[in-house]
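Left out: one protein chain. Kept in place: all the others.
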Amino acid sequence: MMLALEGVTKRFGGLTAVRRVTLEVPTGTLLGIIGPNGAGKTTLFNVVGGYYRPEEGRILFEGRDITGVPPHAVCRLGLTRTFQIVKPFGNLSVLDNVMIGSLTRLTRVRDARLDAERVIEMCGLAPYTAARAKALPIGLRKRLEVARALATRPRLLLLDEVMAGLNPAELGGIVELIRRIHAEGLTLMVIEHIMAAMMRLAQRIVVLHHGEKIAEGTPAQIASDRRVIDAYLGEEFVLAEA
Amino acid sequence: MRARLARHRGAVVFFGLAALAPLFVHDAFFLDSLILILLWGALSAAWNVASGYAGQVSLGHAAFFGIGAYSAALLSTRWQQSPWLGMLVGVIVSIAAGSVIGYLSNRLRGPYFALSTIAFSQVLLIVASRWRGFTAGSEGIPVPFRPGFSTLGLSHPAWVYLALSLALLYYLVQLYFERSRVGYQLAGVREDEDAAAALGIASRQLKVIAVMLSAALSSIGGTLWAQYVGFVDPFYVFSVDLSVRFALNTIIGGIGTAMGPYLGSIFITSLETYLRATFSGKTGYAGGYLVIYGCALILVVRFAPEGLTGIAARLRSRFMAIAR
Partner (left out) sequence: MDPARSLGPAQIEALAQLAVSTVLLGGIYALIAVGLTLIFGIMRVVNFAHGEFLMLGMYLAFWAFVLWSVDPYFMLVIAIPLFFLVGLLTYALVMRGVISASHNVQIFTTVGLSTALQNLALVLWTGDFRVVRPWHSTVVLRVAGTAFNLSQVVAFLIAVGLTLALFAFMKWTRTGRIMRATAQDREAATLMGIDTDRVYRFTWAIGIAVVGAAGALVAPLYAIYPTAGLQFVLLAYVVVVLGGLGDMVGAMLGSLIVATVEVVGSYFFGAAWKEVLYFLLFIAVLVFRPAGLFGQRGAETLGA
């Protein structure tokens, strides 16, 4: 089991953002997390990633308790996350950005440069290698975010709405990229609103609503789950898929 | 190897010329200016480590400078110890002070942090200027000149080489922060701490270490400066003006670059020396050059944020384009 959450609860003052969430991510799977805005999805990622300490519950990564472990240590253990609102190192080049990711595992700058170039190539960013990150349009910034995270050689990658704001062409590209890295053996946990993509990529889906897990299952099971349709998907989705 | 040196041509020229100067020029005034340029350059480089490379803009670095100056002065006048020992003591105290400032850098952002560094240096100023029993209060401490290396009583040429060694060392330290793994990680921290943490970088700890190192380097510079100039005045060594000066040199020269602090120092120290010499009779003009610097700071920060280094790079590429 790559990742296991046991009864994780996160409160901010009077607001309970995540309520007793329990889920598992088997090694090699792609788990999708869906739910309406404010459901607690990003907060969940923040807890797993070490930004927040949960009030209750545990997080087990490869059997090891990482509850409350700070973000940089979590990454070094093999769990990397991306940010919903991308955070590129704006004044640095695309190459430098990805190199900083590579330097998590590699100690020599020379090796990191070669490694970064490889990752940039794989993510289709080669033409922009020397470009300043802040000069990139959003679609490429999202790619950079993924590339940088990949460079850290994670065993579990958390993607937070990497598809938001992309046009159809860009969307296709990133879905393909995610499919490829999953096929190469990476375990993934993906938050998304683009249901078509989610249905195609995910092997299992967890649905959050008001901080609670209200459903879990295969894409097909989720698409036909009454509670999920009421809370999030809507009738049109069911008709469209049919 | 030749390619490596070529990248650093500015530094090679500068340090090379500085090394050769005492062999050919014996004018005390010139050597004195050179020593000051090198010392101010090194001190600005120390500031650059915390504020340029680590991105923690401090306006209170005079605190560490003053600690270094006072440590050596006190140890040599009160306890007859070598200023080198004083330097060591200064470094230890500065590192401790640096850890406090480093802690503050993790709690406070931008301007708030800068304000807290000012407050910190002002506290030290007041303590130093009022604690008659320990620091001789507001009168300051004259540093006696005793010839010899262990007492840092040196001739002008010797001082040139000492200051040059310091400046060269600090240049190399900055290069380390530019080219090494730590340097890249620090660049990430500077750009976005949270993103850097998500990539496995211990952002908070790295910042504190950078500030502590910067403090130690400033302290060493402060010790040497005090020994060279021969007098430690609390109202000067802990002043905000001094802190601003380190920033000024670096920003005008090019913040976050290894050569920037030295370029800025050459430019500003020369201008200051020239103006001082020309208008030496009229005390009013003593502040004149600082008015210019104030304006220069405003202009550079807004219109030429990469400083002289950036301008030089742009001129060079334009020159190359024309030469083709």
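General remarks:
In this document, chain identifiers A and B correspond to the written order of the chains, with residue numbering beginning at 1 in each.
What we mean here is this: contacts are C-beta pairs under 8 Å (C-beta built on N, C-alpha and C of every residue); 3 or more make two chains touch, one makes a residue touch a chain.
What you see is a predicted model, and the numbers here were worked out from it, not measured in a lab.
Considering the entire complex, the omitted chain makes contact with B. Considering the whole complex, the residue from B:A11, B:A42 or B:L59 that touches the absent chain is B:L59.
Considering the full assembly, B:R130 is the residue among B:R130, B:R146 or B:R179 that touches the omitted chain. The hidden chain makes contact, of the residues B:F120, B:F177 or B:Y228, with B:F120. Only one residue in the set B:F29, B:Y112 or B:F134 touches the chain that does not appear here, and it is B:Y112. Across B:V13, B:C295 or B:A313, the residue that sits in touch with the chain not pictured is B:C295.
Counting the whole complex, the residues of subunit B in touch with the unshown chain are 57, 59, 104, 107-112, 114-116, 118-120, 122-123, 126-127, 130, 240-241, 244, 247-248, 251, 283-288, 290-291, 293-298, 301-302, 305.
By definition in this document, only the chains that are shown with their structure count from here on.
Subunit A and subunit B, compared by their mean Cα positions, are separated by 44 Å. Taken in their complex, subunit A has these residues touching subunit B: 49, 51, 70-72, 75-76, 80-83, 87-92, 96, 99-101, 103-104, 107-109, 112, 148-149, 152. Per the touch definition, subunit B reaches subunit A in the complex via residues 179-181, 184-185, 187-188, 191-192, 194-203.
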